[in-house]
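All protein chains of the complex are present and in place, except for one that has been dropped.
First chain written, first letter: the chains are A and B, and each begins at residue 1.
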Amino acid sequence: MGFDLETAIPSENLRRVVIEPLSRVEGHGKVTILLDADDKVHQVRLHIVEFRGFERFIQGRPYWEVPVMVQRLCGICPVSHHLAASKALDLVVGATQLTPTAEKVRRLMHYGQILQSHALHFFHLSSPDLLFGFESEVGKRNIVGVAAAYPDIVKKGVLLRKFGQEIIRITAGKRVHGTGSIPGGVNKSLTREDRDFLLKDAYQMVSWSREAVHIIKQMHQQNPALYDVFGSFRSNMMSMVGTDGELDFYHGALRARDANGKIIFDKADYQSYSQLLSEGVKPWSYMKFPFITALGEENGWYKVGPLARVQNCDHIPTPLADAERNELVAYGKGSQLHATLAYHWARMVEMLFAAETIKDLLHDDDLMGDDLVVAGKHQREGVGVIEAPRGTLIHHYRVGDDDLVTMANLIVSTTHNNQAMNTAVREVAMRYLDGRKLTEGLLNHIEVAIRAFDPCLSCATHALGKMPLEVTLQDADGSVLDHLAIASCDASECPDPP
Amino acid sequence: MSAADNSRSTSFQIDGAEIGFVEGQSILQAALSAGKYIPHLCYHPEFKPNGSCKLCTVKINGRPAAACTVQAEAGLSVESETSEIKDKRRTLLQMLLVEGNHFCPSCEKSGNCMLQALAYDLGVMSSHFPQIFPIRLVDASHPDILLDFNRCILCEICVRASAEADHKNVFALSGRGITKHLIVNSESGRLADTDFSATDKAAQVCPVGVILPKRRGFAVPIGSRRFDLKPISEQIEKGDHSSGLAFGEGSH
Partner (left out) sequence: MNKKLKVATTSLAGCFGCHMSFLDIDERLFELLELIEIDRSPLTDIKVCGPCDLGIIEGGVCNAENVHVLREFRKNCKILVAIGACAINGGLPAQRNQLDLRDILEEVYHTSIGLAPRSVIPNDPELPLPLNRVHPIHEVVKIDYFLPGCPPSADAIWKFLTDLIAGRTPKLVHGLLHYD
């Protein structure tokens, strides 16, 4: 399962259907489906079509530029990259322990980001499918349509997102692409006015987050025929977990469980991530395919993100979210919940956890402290890992004695979910599209599966390059019938773009 | 030599306003001393004028000239804030911005950069010209100072500072036309192989993000940077604009 529909055996004529662009997701991707004359599905692939080159062009830049530059891989979750890079470079500058103020300001920034990103994903991007139905009228299936039908829900979504963005503005300096976190600490803390300004809405945000959990939980409970099976498949799960097994987005150690919930590895120091994880490459996508090295490429792939995190951890350290977590876990009736749509439920539980954590943090006067940065003996290397809204985010840098970056390696949250998303869309294709005349609404089912993972495809495309193009035409035995090679491609040479 | 010690019996006009001057001052110096801002990049109050950036171009009695290179004289009629001159200044800035690699989003000088601040003040909204994306180097050899040549605008303030204030001649311009570039005066070409020090005057004066103290980037938060608070036209830089330094009265 999972690899069955990856490559069609090229025996008969297959018709190609493409979903492009993927809408209501961040970034650029497309899904191609190959069908035969009876509309039977033979191949489904999620292609990530863009490539940036960040890991290469960051080399030769001074290390203190990295947190500010790398966050520009993504406009929804820049804070994740900003902080993961900062954590990696903390080690490079010898800051083994941040000041209390610096750590708490960073935590506030990060939890604010989780709140706004999860709110955006649920209310602005996913709610049209969940509230109107996957095949509903395409002109209305967007936030504008939801605002017309359910204005109260959209208003809360907008204000939840606004609250998270205001936290980021205050801690990072700007709502999108700030500079607040620097190697060794932060460059500002909160004023009393800032703190009071945020605190006055914090309780409301907890209450609205809880409402959001109830909305999605109810959808699950009322429509198990859809929610339990849609795009579902069993897999391993990986996430970072806090020292006492609690859910923690900012710091922890790596834990992976298999599809039955049995531990694969636990309390793994993420500095050694490269010993645990490998990345495969397939020719039809720029995004790589990570897997747990010890289990191999076929069995070692895994899910990350809310559904993995909420189940991987032992408990959530805030009361309302923990109670909701218990209900989610109980819904699985003793088994791991693998339903793709359960991501939405888990995501809202996390949003509640973020809201409660923010409310608690805002009572801590350390946020207003003056001691912002520490430094020690410089090292040449550091790994920073954080739980971004979409999953485990890994940044790894090497820095020379001249302070310039010599190596960068990023494994981005959505990348971990590459195989999982491909498997989900294949499952949906078989269950809903196979043998049927394809409509726009049916094709939207494919996108709904992808959206559940809240992919950040810009993050995933962090490298870009240009390659000589080779096209090979093969018959069913693999013998080469024709071969075309173009040594270099330029826009002026390019035939009419696809 | 303070202004109060000299009689200001003569004046000239900029955009209709009377500007007093001290004998020996350039039009630019007289304007800045009087609180009247004229855009400039390659002028620095402590060093000889360059007249190279042309941002301070004004019309003097109807003819364009660089205000930093023309002596103030009684009775001159100078135009600075006309839409024609502002358009030309914008074009100069656009040319500068495409010539180098001015990537403001991750540049630590952002918010403290005179090139950027001028572009904001003049309302430069577009690139207009095709970006050149030249290959420029970074010299991180020195233990305390980073050189990022991507952002060099050839203002030569560092050249003048190193020569006139530090007496070290660490920097120079080499090449002609579009190949003209800043070089370091050592056999290897690297800054570490000179006697340059972080306490040199030349280490403090770069108006853009070329000469940078290491490991201090982004320590000042957004909102507290120099040009976050007020536009550059409301922040005439400190320094003695009254000195007659411009016209060869001796450097010290």
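Remarks
Operating definition for what follows: contacts are C-beta pairs under 8 Å (C-beta built on N, C-alpha and C of every residue); 3 or more make two chains touch, one makes a residue touch a chain.
Source: prediction; values computed, not measured.
The chain that is not drawn here is touched, among residues A:Leu159, A:Leu199, A:Met368 or A:Leu404, by A:Leu159.
Of the options B:Ala119, B:Ile145, B:Ala165 or B:Leu182, the residue whose C-beta touches the omitted chain is B:Ala119.
The missing chain lies against chain B, touching residues 97-98, 101, 103-107, 110-111, 116, 119-121, 123, 125-127, 130-131, 133-136, 230-231. As for the chain not pictured, it touches chain A at residues 20-21, 23-28, 30, 32, 45, 47, 49-57, 69, 72-76, 78, 120, 124-125, 138-139, 141-144, 147, 155, 158-159, 161-162, 165, 174-177, 274, 277-286, 288-289, 291, 297, 396, 409, 411, 440, 444, 447, 458, 463-471, 488-491, 494, 497-498.
Just so it is clear, only the chains that are shown with their structure count from here on.
Of all residues in chain A, those touching chain B in their complex are 60-62, 64-65, 67-69, 72, 93, 172-174, 177-180, 182, 187-188, 373, 400, 402-404.
Interface residues of chain B facing chain A in the complex, by the touch rule stated above, are 105-108, 138, 140-141, 146, 214-224.
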